[in-house]
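Mind looking over this structure? Questions follow.
Note that this complex is displayed minus one protein chain, with the remaining chains in position.
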Amino acid sequence: MKSLTRNKEIKGPKLGPFSASKTKRVQSPLSKSDSVVKVILSLFGFISASFIVFILFFITTRGILPFITNNNGLGSVNFFSFISGTVWLNGPTFVSTAYSAGFLIINTLYIAFLSLLLSFPIGVLTALFIAKIAPKHVANFLRTVIELLASIPSIVYGLVGVGLFLPAIYSFARSLGYSSGGGSGTLATVIVLALMSIPTITSISEVSIRSVDESLEHASLALGATPTQTRFKISLLAAKSGIFSGAILAIGRSLGEATAVSLVAGNAKSGPTFGLFDITSTLTSTMLEGLKETTGIDYDIRFSVGIILMVVILLTNFLLNQLKNRIGHQYE
Amino acid sequence: METVFKVRDLNLYYGKNKALNSISMPIYKNKVTALIGPSGCGKSSFIRCLNRMNDLIDDANIEGDIQFLDHSILGNNYDVISLRKQVGMVFQKPNPFPMSIYDNVAFGPRQQGIKDKKTLDKLVEQSLKQAALYDEVYDRLNTNAYKLSGGQQQRLCIARALAMQPEVILMDEPTSALDPIATQKIEELINDLKDDYTIVIVTHSMSQAARISDYTAFFYMGDLMEYDLTDKMFVSPQLKETEDYITGRFG
Partner (left out) sequence: MNKIKTKDTIVNVFVGLSSIITIVALAIIFGYVFTQGKDLISFDLITKDYHARNYVAVIENDTNQTFEMPSFDDEQVYVSSRYGIALIQSQDLAGDSVIKVAYIDENSPFTTMINQDPSKAQISLEEDAVVSRITYVNHPSSLTNKGAQMMINDLNDPEREIFEVMFATTGGGIRGSIITTLYLILLTLAVALPIGVLSAIYFNEFAKKTKLTKVLRNFVETLTGVPSIIYGLLGISVFVPLTMRFTPASGSNLIAGALTLGVILLPTIIRTTEESLKTVSDDHRFASLALGANKTQTTFKVVLPQALPGILTATFLGIGRIIGESAALIFVLGAAIKDQVRILEPSTSLAVHIWSMMTDEPANIALSSSIALIILLIVLVLNIIIKLIASMWLKKGQV
């Protein structure tokens, strides 16, 4: 089609040839002072974004040292036995370099998933109750309860764990005929972590459940399904993506939790530990253990454990998110 | 002619607002009854009374009586769940569940405890055929229902309702969200269904009501203005308001 712009019938000022170039976004240019301000602000933005890089860089470089340097004459730590071994330290402290964190990886994952086993049903069912069943005032009350649980610092969970759960588990184990390290161990850690995870799972699940399209629930009820059937077969199903995300977040936090775990785990020097009443240790509890009086390689090696922790968290997050996407596209 | 629903002096309130005023009318078996009227006239509220979906609205209050198969359905002790098994509903916007086509249709029967795969297979196939959808989806029953077009999804919702083998199917403006071709398919479907089911359909389209219904009820501002055989009402309406609405003078 011929260009209509050359119509000589048009009166008025002569318009030059139209540039047939790409459309430009109309935007007023920034004044000089604005540009300066923008640059200053962008600096802050960059600083904020850079911290994650710093974290990765510094911890990795410092954590790699024990593997590649001589550690002041003590010899380097063998990387492969570090990630695969079952005993934290073979030999005298501050002298030996035979560290391994392999069993810690297994313990950490084992404990995190066990605690999810406990916290997931409680969290999701509570969320369902708040979102769909409870009358308004009860729902608000429960929401506040959850918020309060979420804002309790981990050290307090650790304190209650030591003061309340350890003695309880100790007597419980004894009544079953098991010996336990004063109650410390896997079960104590799992319970404490589960308690800490419930608020996360509940709040995220509640939001997901509430945002389910009402029309789906109506359709289910109109088919003669009971309200309970509707909630479980439709509401929870439609919210499953959000619920899963909540669980992934909770696991991430459980993997990284340090102070509470260090107080109730029992600090096992070898492993892996699967028994509920046996003492155990995790990547984080090992990093904190004995921090008050330590130095040299015993101190530096905690950075290496830190690297392992970050890798474990990243990998777990990645794999679980893949799983989540796969489940979401089940019917493709 | 058998009556499936008998409605007598039905009043419906949402809080302090009266939505339905002393409605009395029958719903005849194996006939298509259309409810027409301008927006907000109460026709959707009325249809929701028939399967007690208004219970879901917090401040809804009902007076009067509705009898389904000669049993009053408005009592507090009445088993609403079983009512809904016999009175199915299709909604304005297609709302299939986030599941496969098969699971959507099988949902209702499954909740009733039917587990046998063969029974379910037969039920699903039968319902999809009745909804005129089977030929289009028979080879992909396990795919996500959301992949269907709008018209197909609505037919899926109809199949889903049919799987419960209800007496009555309530349809709340089932084609208003669909294109003309999909609409036509569903209208043909309704015509076929009425041999086996009783259908009550809310529609804002006069022509649709004229095309597919046997009886028409004209609602206006919460009142039932006129109820008659469709042919009669559209040719010689009794009230002026009815005539004005039908001829498009308002609404």
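We call the chains A and B, going by the order they appear; numbering starts again at 1 in every chain.
In the analysis below, contacts are C-beta pairs under 8 Å (C-beta built on N, C-alpha and C of every residue); 3 or more make two chains touch, one makes a residue touch a chain.
In this text, all values refer to a predicted model and were calculated from it rather than measured experimentally.
When the whole complex is considered, the residue among A:N90, A:T226 or A:S270 that touches the unshown chain is A:T226. For the options A:I64, A:I106, A:L142 or A:L320, the residue in contact with the chain missing from this view is A:L142.
The chain that is not drawn here is touched, among residues A:V77, A:L255 or A:I297, by A:L255.
Seen across the whole complex, the unshown chain contacts chain A at 28, 30-31, 33-34, 37-38, 40-42, 44-55, 58-59, 62, 121-123, 125-126, 128-130, 133-134, 142, 145-149, 151-160, 162-164, 195, 198, 202, 226, 228-229, 232, 252-253, 255-259, 262-263, 284, 287-288, 291-292, 302-303, 306, 309-310, 313, 317.
Residues touching the missing chain, restricted to chain B, are 81-82, 111-113 (touch as defined at the top).
One rule holds in what follows: only the chains that are shown with their structure count from here on.
Chain geometry summary: the mean Cα position of chain A and that of chain B are 48 Å apart. On the side of chain B, the complex with chain A involves touching residues 51, 53, 56, 81-86, 88-89, 91, 93, 95, 97-100, 107-108, 111-112, 142-144, 157, 160-161, 164.
Within the complex, the chain A residues that touch chain B are 213, 215-216, 218-226, 229, 233-234, 237-238, 330-332.
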